[in-house]
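The structure's right below; bear with me while I get my questions together.
With one protein chain held back, the other chains of the complex are shown just where they sit.
Let's look at subunit A:
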Amino acid sequence: MIEATGLTKRYGAKTAVHDLSFQVRPGTVTGFLGPNGSGKSTTMRMIVGLDEPTSGHVTIGGLPYRRVPNAPRQVGALLDAKAVHGGRSARNHLLCLAQLSGIPARRVDEVLGVVGLQDVARHRSKGFSLGMGQRLGIAAALLGDPQVLLFDEPVNGLDPEGILWVRTLMKSLAAEGRTVFVSSHLMSEMALTAEHLIVIGRGRLMADMSVREFIAANAAGFARVRVPDTEPGSREKLAAALAEEGGQVLPEPDGALRVAGLPLPRISDVAHTAGVRLWELSPHQASLEEAYMRLTQGAVDYRSTDDRRAGLHEEGAQGPEPFPVPQPGADQPGWYAPPPPRQERPAAPDLSKSDTEDPR
């Protein structure tokens, strides 16, 4: 059981984590989600006592990590797979960690076998691929047979076989009654692995609920409606009628309409009353990814934009105006379907935009 209470971490003017309170329970895989720079890793570091919280506290089984007796036997952590000395062999790396908590050397060979690195055990980890490094990090976390496991982005760089293995591993560790806390920004992966989710954005808690509830609460389904191309004006007519009924209508790139907030039969009725024929009326269920994107939209620190290659054009020479292709989701804040069913999402605080530097 991991318990955070009012956890706050500031680096100068930048608040990395703000008043975060949550519990991670044993027996399930708990996913820890958030955009880049949202404070996931900082929170993980505070859990294992590497960083001291500015205020608040976090305990594991009731004790701060640094007071847990023989911590590696109780808590296994993979925080950063690159945090190894590249000049040391995989086996010696694990051996020096094992010796710190009195774990015998044969356990080192055992975990090397578990993660599939036994053939490269005596190679220096400098030459390891990203995936091999992750496996070494997972081996280090498993070393002490701990009851609490923390993984920060464990599937980074793993091949499909490795991803499947990690997923199965997490689930089986949780099924044994252990507490498994996994951070990730891969929604699809979390949808398959985690049962419970803790979502943060800009260091604040945004959701703490089961995966199913999370999807239900944050991404209501929508309907796709298409009117005949042969009847100009009918699209606008229908859109107006639907909006009047209280639906949110957004145009789709192919000329269809995306309607949220109205049940399918109601849409059909409205179309009938307005005298518009329908070529398509189909239901769409939102995915975890959509739910997540909707929730964290306002809390993204690092947003990508189109590369217009303007810097390559010669000055004065006006190139052809780039044809504006509407980017789904790029400029339309409501793209991810309807407004939140419960308007309780805290307006993401506009922390100083100038200070987007990663705190570490």
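Please note the rule applied: contacts are C-beta pairs under 8 Å (C-beta built on N, C-alpha and C of every residue); 3 or more make two chains touch, one makes a residue touch a chain; residues count from 1.
Just so it is clear, contacts and distances are computed from a predicted model.
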Note = UniProt lists the protein of the undisplayed chain, choosing from "Sarcosine oxidase subunit beta", "1,2-phenylacetyl-CoA epoxidase, subunit C", "ABC transporter" or "Cysteine desulfurase", as "ABC transporter"
Query = Which listed residue, A:Asp51, A:Glu153, A:Glu189 or A:Glu290, touches the chain dropped from view?
reply = A:Asp51
Key: Option touching the unshown chain, where A:Val58, A:Ala71, A:Val120 or A:Val225 are the choices   = A:Ala71
Remark   = Contacting the left-out chain: of A:Thr8, A:Thr59, A:Ser89 or A:Asn156, that is A:Ser89
Note = Cross-chain touch to the chain not pictured, restricted to A:Met209, A:Ala243, A:Ala274 or A:Val300, is A:Met209
Query = If you put the missing chain back, which residues of subunit A would it touch?
reply = 22-23, 25-28, 45, 48-52, 65-74, 77, 79-80, 82-89, 92, 95-97, 99-102, 140, 144-147, 174-178, 195-196, 204-210, 213, 344, 346
